[in-house]
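In this view, the complex is presented without one of its protein chains, the others remaining in place.
Note that the chains are named A, B and C in the order they appear, and that numbering of residues resets to 1 at the start of each chain.
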Amino acid sequence: MTLLPEEIKKDFPLLSRTVRGGRPLVYLDSGATSQKPVRVLDAEREFYERHNAAVHRGAHLLAEEATDAFESARSTVASFIGAAPGEIVFTKNATEAINLVAYSLSNAATAGPEAERFKVGPGDEIVVSEMEHHANLVPWQQLCRRTGATLRWFGLTDDGRLDLDDLDELVNERTRLVALTHQSNVLGTIPPIEPIAARARQVGALVLLDAAQSVPHQPVDVTALDVDFLAFSGHKMLGPSGVGVLWGRRELLEAMPPFLTGGSMIEVVRMEGSTFLPPPQRFEAGVPMTAQAVGLAAACDYLTELGMDKVHAHEEALTAYALERLGDIPGVRIIGPTTTEARGGAVSFVVDDLHPHDVGQVLDELGVAVRVGHHCAWPICRRYGIPATTRASFYVYNTLADVDALAEGVRHAQKFFGTV
Amino acid sequence: MTLLPEEIKKDFPLLSRTVRGGRPLVYLDSGATSQKPVRVLDAEREFYERHNAAVHRGAHLLAEEATDAFESARSTVASFIGAAPGEIVFTKNATEAINLVAYSLSNAATAGPEAERFKVGPGDEIVVSEMEHHANLVPWQQLCRRTGATLRWFGLTDDGRLDLDDLDELVNERTRLVALTHQSNVLGTIPPIEPIAARARQVGALVLLDAAQSVPHQPVDVTALDVDFLAFSGHKMLGPSGVGVLWGRRELLEAMPPFLTGGSMIEVVRMEGSTFLPPPQRFEAGVPMTAQAVGLAAACDYLTELGMDKVHAHEEALTAYALERLGDIPGVRIIGPTTTEARGGAVSFVVDDLHPHDVGQVLDELGVAVRVGHHCAWPICRRYGIPATTRASFYVYNTLADVDALAEGVRHAQKFFGTV
Amino acid sequence: MQLESMYQEIILDHYRNPHHKGLREPYEAEVHHVNPTCGDEVTLRVHLEGVGDDAVIADVSYDAMGCSISQASASVMSDLVIGKSVKEAMVIQDEFLELMQSRGQGEPDEDVLEDAVAFAGVSKYPARVKCALLAWMAWKDATARALGEAS
Partner (left out) sequence: MQLESMYQEIILDHYRNPHHKGLREPYEAEVHHVNPTCGDEVTLRVHLEGVGDDAVIADVSYDAMGCSISQASASVMSDLVIGKSVKEAMVIQDEFLELMQSRGQGEPDEDVLEDAVAFAGVSKYPARVKCALLAWMAWKDATARALGEAS
């Protein structure tokens, strides 16, 4: 394997614990949230024990140190995706990052001439896909509800890919924004961004990528991707909970009206009205998740040292092996692409005559943690006519043996319920 | 003193560090953010090292444990303010909590009949005060901008109190919501909530308290306060950064439309539209600040063990002493009440012929960390015709000797700049 | 292995051969409930004879999609409540709810719960408790509506 997962595992205290009567833990739920290396935990703690203060608000030494730590975390995160620090907005999670853009569009209605270009209303269209996580679907449904715009979506092919047949019709002169997953958390699919972004450019639509599952798992460079916004979460990429990121092209952030308002994002405040700071501060109201940003930067450093190319290759190997091992089991059907081409390491499947909840329960009893259900992407289940799936998802600390444990667990479930 | 701050200090690793060439740190900026006891740091770390998983989304053991930890944190926080767990919404900070309510009011316009009672529009009024933190002012300015409602405000008396002379005129049949600070972060003032809430009830207006400075410093019981919403931050009450709280009366939360949308807050999702869970989940989209909620619960436990009555008494003693020591210095003028009556431990002052930045710089050089500027409450400075203030703010770990260091530092600044 | 304590034979039997399944006429109320975390769904109808608490539950019919626990629970529930008065059935429902919230510490009353005692093991798994309760909550809701309409 490209990485040495057995060595990497040692950096993650939680992974050495046992579950359900002393069984070693096999953690295959990193798509929901990843575990944290000691280095990330230490970075957070060191911040609290040495430098904690309110950032951008004080003139004393601690406030200076805290502000430095926070801003240098911003630079680290920016480099991680090839962006400039001024284009990185810290949010609490990817969900807030996407909502920020959605609310900026509706706030544009009352935000004055600068924000004119973001206005959305009846006749305008927002385009998503049927494989979106709820975080990249519901905010757009709600935006349409607030503004009278229309939501449209790409369908899916039977083998779990985006159906691009209608691209030119779906993305048209009425389209204001295309919001797409950059890697499906259920199917694993990595949709082809290029033709979609090119078409969006042609008709003057903005493009937002939900990168919650891509930034943790593949090298991402915003200068190479010709898109406008990228949203992701720290907790899925070895970082702490409570911190996420919105990347936006500088000139767009400059013109966008604020979303959350309060301290640290204002320029001048009078009772009669206020003016606002430039980005990124404009979008970071209140005392931010300082220690968490510092922890996220430590996670970026850790991943950079491993090498994101290697991370991706490692997961590809695990995915290939999982597709093979699961594919060998009679009665198991993969939901999503069955090869590793343009595909990440979320492997969803159904087992004939067995409900995913029951599969998951047997796996849990064996120490194998997977996720069961609709994975916050309910429309995928409807599309494929299934109630739910069982999903295994991989990360840097997973081994081929973990995949073996998964496959054996599925066979055990079949035996337990007598379906084979 | 009621508490033993010298003993308490030992629980806070940061407070033993030195600054500016080996000087012991005198931390008088808890109003901006508090320091964290080891117990809080340990609670967060223990969560990450043992129980970390995505809450409310998994069926495996870790997911169960993480969900238990998160929900039991919710219960602890609820008890801390005398509320029911179902009335506690976790946010990233107080700022988000206040924005949540403000956006719910504007979202009500398109949210269907259940939300009718929250609708706000032209002719409606929102009432704040001139002593609000920007976090409890700008969101209401923006709400008015979005909806066409009118913002009105209580003025201040010369001695730093709310001017209630116009209460009955200001809060009237057109008033939809009164948003007030529960303890001023600049003046220290604790406004009389009862008559204002009573008047609001009379005219059918909602009442929101910005409790960012009250919940950390005085016993707060929501059943005794006859109000509708309370917002506060974890980082100001010994908890981690990245977590805040909105408390709301259950029947209101039940009827309020969602704000941030995405995973974990939905009931059923179809491409055509979605329905939402009951509160508090309805308002907690995405993977939450799990470890931070756990840390905040540990902070509540720590404060409960100290006893909030004692915390308040301790700060009262420090405030009395500070008012006396600073009052003794020729050229120093307190901005805000000069007695401890209905007053918390934020002590702001100006020094004749010395700009607060310069006072703060001298204090910082002596190891005394205070905040200088407008403290995110710019209208207060305008009201009192001053550019800024120097503010000392106290907490459980501060001693009378800290106050001495402050007073001596101010005298030193006067000498250094030759103003006395 | 703890699996056997959760998936008792009684549960697996009801799962494989659910009783009273399928939607039937007549009925006074129909409800649709979902478990938002996993997507399990149940559509359930209640047919009452009589009024108020003394009304007799003449039929409970349902269509359900979900795991073994939620399917078996629907089957056991309908077995238990059909033929009882609303008042009696509510007592059983309360008892079952208490058992499910007991986190494995409950001591179920077999006289009241009959086959439903088999779900005691499920109460140790918080994420599955909702599966076991889905049909019961739907029944309670439907019954309240049916009574509301009757009054």
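Please note the rule applied: a contact is a pair of C-beta atoms (placed from the backbone, for glycine too) under 8 Å apart; a residue touches a chain by one contact, two chains touch by 3 or more.
Note that the coordinates shown come from a computational prediction; the quantities given were computed from them, not determined experimentally.
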Missing chain -> touching shown chains A, B
By the document's definition of touch, the residue of A:Met1, A:Val38, A:Ala59 or A:Ala84 touching the omitted chain is A:Ala59
By the document's definition of touch, the residue of A:Glu267, A:Asp309 or A:Asp353 touching the omitted chain is A:Glu267
The one of B:Cys381, B:Val396 or B:Val410 in touch with the missing chain is B:Cys381
Absent-chain interface residues of chain B come out as 20-21, 355-358, 361-362, 365, 372-374, 378, 381, 387-388, 416-417
Residue list for chain A contacting the dropped chain reads 56-59, 63-64, 67-68, 266-268, 277
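In this section, only the chains that are shown with their structure count from here on.
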Averaging C-alpha coordinates per chain, one finds the centres of chain B and chain C separated by a number of Å equal to 45
Cα centre of chain A to Cα centre of chain C, whole Å, reads 38
Distance between the CA centroids of chain A and chain B (whole Å) is 30
Multi-chain touching residues of chain A, meaning two or more other chains, are 20, 357, 361, 372-373, 378
Within chain C, the set of residues that touch 2 or more other chains is 37-38, 125, 128
